[in-house]
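Shown here: the complex without one of its protein chains, the others still in place.
== subunit A ==
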Amino acid sequence: MEACMDFMNWLDLDMSVKLLMHLKDQSDLARVSSVSRSWRDFVIANGLFKQLCLRMFPQLSKVTHVMELNNCGAKEPVEVGSSHSMEWESLARDHRVYATLARVCTSFRVQDCISEAISASSTDNYPKETIDNTLLPADIVSQRAYWSSKGQSNPAVPETLTYKLVSEFCVITEIYIHPFKAYFQRGSPIYSAKAVRFRMGHPKSPNDFGSHLLGDSLPSADDTFIWTYTSPEFAMAQDSCLQKFRLPEPVLCIGGILQIELLGRVQTQEIDGLFYICISHVHVVGRCLSPAFVVENIQPSGTFVLKKDMRCKFHTQQSSPDNEAQEISDDQLQSRFRYLRNYLRNLNVIEIDEYESGEEEDVVEIEEYESGEEEYESGEEEDVEIEEYGSGEEEDEAEEEYLL
């Protein structure tokens, strides 16, 4: 009687792999590898979890090898005299690491991933119109705080904004940009760009995060960073609202550097007839995979070592749309405080032109952040899709205290 139709016995290797590769979900593959010893061994021997991860994130093709840090934070030693070959140990390690990676890439909580601003390609009226302004909470300062490029007579001259992310290993899904509307100028012009594009990468020299790039002078960011991912171009609306740019697929940013390229200028300033781009707010949304996963030895070619830290809990960071406001990390909070403090300090010193009242109906803030998220006030309903993003309520409260 043919009780068993273990297809592994019937089909050749290619077919079996092909069959199991139709399983797109990491949980399905994990369960399959728990069915029996031979199935588990099959999954390990053929690196099916690694293949699954590579399909999700082609950026992982640059991994030279993986490591596991055990509960003492040390590299897991291979047992001496173990009956398993080194090769099998290596495959088994790959299996464990990639299985966990597949899991965390879809389950760790979604958050704002910018840690700090690094530099802008040009800045007008530095430091008043610095790139740091793009990280200030929008509801408090969006009408007044913005980054401005220098003016150009040629509208084709692009600009770039470069940011450091919260870790060197993040999955990025969306970027939000809010072009600035100059309420204090006649006609309230909106200084958006024609299109945007995003690049991700790492510093050329380790730990060189371009702190020397701040300020008015510009060694080019391109000399400091190596870009390993470039997104397609997205058209930008000449609309003063938080515009969402969703990457075609989630992207693993290896190295923690993200750059926004602002392509093409659309708005001249009446006073000087030059084209400017001004942005009042930037958000980068994704999942931070550190400290559970750490990348090391990022080479100029982009190859790197992937380390899984087994001291971390991989299951507790459940992301759910019903979560209360998500936490902003301490570092981010401190950064935001610094910017806000500096900004307000500048405000006291520099006069700001009054803008005409009665233009409130044109004030469009950001809408539709879910989960009772209060950071952005809702103004007119705009055609902006924003889903599942929440940010720190703690941030709001903290700032209110500060202002009081």
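Criterion: a residue touches a chain if its C-beta (ideal position, glycine included) is under 8 Å from a C-beta of that chain, and two chains touch if they have at least 3 such contacts; residues count from 1.
FYI, contacts and distances are computed from a predicted model.
Not shown: a single chain whose UniProt protein name, out of "Embigin", "NAD(P)H-quinone oxidoreductase subunit 6, chloroplastic", "SKP1 component dimerisation domain-containing protein" or "superoxide dismutase", is "SKP1 component dimerisation domain-containing protein". Between the chain not shown and the residues A:Lys62, A:Arg103 or A:Lys128, the one that touches is A:Arg103. Between the chain not shown and the residues A:Val32, A:Ala45, A:Leu69 or A:Val305, the one that touches is A:Val32. In the full complex, subunit A touches the omitted chain through residues 2-7, 10-11, 15, 18-20, 22-23, 25-28, 30-40, 96, 99, 103, 107, 314-315.
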